[in-house]
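One protein chain omitted, others in place.
So, chain A:
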């Protein structure tokens, strides 16, 4: 079974409607390490060694965060800047993360329709996530398409719950060793057949 690390960033988690439900569903799953970065490092003083140890001890790294200004909340960038060190995560001897899996689990206010060349956001979510994709590539990791909960502003409680259950199922699949071949054509992990069949 693959070991999963969820690095969660939300500056105002207590006000969150979608993420709080999702987190409630996954944080206690056996074999999953849930880490709330804003709670761990309220002053942004990241313990690099501890984070590196955690990364080494897991196979799948999930970045869960709201999609702010087409990117991640600042602590996640801080985490990347500090933890993904040259010579460790990348560079000549930087093979610590090689062949591990990385994916973003995001929530967006806007619906999927606005994230396209014709929509008000001009680009797709996958395009916006390029920096993360390339960061994963540089570290020799397998970057999976994102799992996205979109249009959160108009989601009902029942719909949010549905997403949360999908998320649980996704984690189960990842634990089983979901591989790249399974979803080659999907822009989002939400769309893979395994999640759709109940």
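Heads up, the rule we're going with is that a residue touches a chain if its C-beta (ideal position, glycine included) is under 8 Å from a C-beta of that chain, and two chains touch if they have at least 3 such contacts; residues count from 1.
Here is the rule we go by: contacts and distances are computed from a predicted model.
Engineer: What is the missing chain called in its UniProt entry, if the choices are "Potassium transporter", "Transglutaminase", "Acyl carrier protein" or "Oxidase"?
Structural biologist: "Potassium transporter"
Engineer: Check each of A:94, A:109 or A:140 against the chain that is not shown and name the one that touches it.
Structural biologist: A:109
Engineer: Of the residues A:12, A:130, A:157 or A:196, which one touches the chain left out of the display?
Structural biologist: That would be A:12, which touches the missing chain.
Engineer: Residue-wise, where is chain A in contact with the chain that is not depicted?
Structural biologist: The list for chain A reads 11-15, 17, 38-39, 42-43, 68, 109, 152-154.
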